[in-house]
Every structure is written in C-alpha cells, then in structure tokens.
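One chain of protein is taken out of this complex; the other chains stay put.
This part shows chain A:
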Amino acid sequence: MPQYPNRQFLDFEQPIKELYEQIDQTKKLAEKNSKIDYSQTIEQLENSVFERRKNITAHLTPWQRVQLSRHPDRPYTMKYIDKMLTNFIEIHGDRNVRDDKAMVGGLGELDGETVMVIGQQKGINTKTRQLRNFGMANPEGYRKALRLMRIAEKFNKPVITLIDTPGAYPGMEAEERGQGEAIARNIYEMIRLRVPIICCIIGEGASGGALGIGVGDRILMMENAWYTVISPENCSTILWRSWEKKEVAAEQLKLTATDMKGFDLVDDIVPEPDGGAHWDYDLSASILKDHIKKALNEVRDLTPERRTQLRIEKFGKMGHWQEIG
C-alpha cells in the first residue's frame, strides 16, 4: 500500500495526515541533531496514528463510510486476489463481444483449494480508472462472469465473488446489448449453480450491478463497504431532487454492514484494520480469506439440489409487509 507522502487522505482523515507531517518533521530534526534522541517522540506520534485510525472507524457516519468504501488507496479485487490466492490464472472474455476490463476473474488456489474468483475491478490512476470503466461493467462483463461460473460448475470448484461497483454501466451500447437481461440471467443462474458460491461486498455494492454477481450461499460484507439499491447521490437526486442530500440519503438507506447484518440481508461482517482496509492490505486480505474459508466450509457439503433450495429460501425470506384481515 502507498506510504506517506504518497498516501491520500479523506477530509475526516486529515488529523492523521497532520500526525504524519509531524513525524516527518521530527525525523528531519533527528537527522540534523544526532545528539538528541527523538525516537520516543516518533514512537508516541506513531502510536497516535494508531489511536486516530481506531477512533475514526469507531465514529463514522454512513456517508463517511461510503467515502471510505471509495478511498483511492482502498484495495480492489485484483489486490485481494494477489494477496489471497496462489497460482492465479486470469481468464478473459465473454466469447461474444469482448473482454470487459471492469469485470475480472480466474482460477487460483486458496490455501491449496482451487477456486474461481470473480469481481468488479476499479483502476488506481486516471489511465486505469478509464480502462476499468470505474468498476462499471457492461453486459459482456456479466456474461463473462457467468461463463466463468459455468467453468467452475463443470469442474466442481467453488465460486467466490468480490463485489465493488458504483453500478452497472448506464451506456448506450450496454442497453443495446441487454444490460438488464445480462444481470437478470446471472441472478437466475446463480440461484441454480450447482457449486458453492460465497459473495463478499468489498467496497461499493450498488444496485443490480452488484447483485449481478451477488447471489450465493453466503453473503459477506466488509466493515466499511456499503450495499443497497441505489447510490446515495442518485437517491438524493431522485427523492430529494437535489444532489446535496447525499448524506441524509446515506443515513436513510441504512446501507452499512451493521445495518445489513441487522436486517439479515448479509450473513457476516468482515472486519477491517483500524481506520479501514487501505491501512493494511496484507491484514485485510488475511481476514477476508479467513471469513471466506469459514463460509465455504459451512456450505461445502450440500447437494446441488439442496443448495438451490436453500438459496431460494434465503432470498425468499427477504422483505417486510403486512397482511390485512
């Protein structure tokens, strides 16, 4: 992960930036005055950084959590693949239109077990952000994902999906090629896929674009991820008729991992390092790996028929209504 001064800070992370600046200055002082021992000061400041990190994640508003889920230094799908899997081979293309760079996937070993991992991928700089289309897949991305799932099914390998998208791409060609149909087909086929599927929302989980690779036996959600039917900005635009109410929309939508676990819409929250996943890629990936393995072990031995039945029941229970009379 990037080290200071290449690290990027959100507005509510500014106090940490100031601590880093102080550490920087103290180190410079230490270089100049070799006679004075600054090590204790530096150690204290570094401890303060830890304290601050802990403090920040303990008191985040829903909107701040949305911001954290989009942190420019946050690890994306390929980072987790790199840290969690060995012998990874990326698989490209939907065999029809092209290779959608916003959706990645491939085979690799998770502590010795072959798995198929699929996820949306965001870029890390201006050039790759465009290449990855900001993690917004086209229909061919969803169809590529389904093709990979079929391979996993044929060779009896579990599927792991890592969800991180601001939504499916709302473009003209996406409509021509059936964005709705592609997502619908994936949802339908994921219900019926004969092998285990573990899904985890690692960042942004927006709408059908997220659910298009989000149906499985267990749904996990990282501590600072969000998941709901629409982004807070778009919700604000439609319901409040103004872009300005995104913070309120984020609150009203109850989109945090704690909310989602409370509603039984996700099965497990994956904790992140203090301050968020971007502070420690290795630790984030190892916690995620543990949770995925645990989830996988819970559902591994089901028969395909039972698995489908349980998925139908799982999603069938979701919703609240009243019956009159």
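Operating definition for what follows: contacts are C-beta pairs under 8 Å (C-beta built on N, C-alpha and C of every residue); 3 or more make two chains touch, one makes a residue touch a chain; residues count from 1.
We take it that contacts and distances are computed from a predicted model.
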item: UniProt protein name of the chain not shown, from "Acetyl-coenzyme A carboxylase carboxyl transferase subunit beta", "Xanthine dehydrogenase family protein molybdopterin-binding subunit", "Heme chaperone HemW" or "Linoleoyl-CoA desaturase"; value: "Acetyl-coenzyme A carboxylase carboxyl transferase subunit beta"
item: Touch criterion as defined above, residue of A:265, A:283 or A:302 at the omitted chain; value: A:265
item: Positions on chain A contacted by the hidden chain, ascending; value: 168-172, 174-181, 183-185, 187-188, 191-192, 207-208, 211-212, 214-215, 227-230, 235, 237-241, 245, 249, 252-255, 260, 263, 265, 308, 311-312, 315-316, 318-325
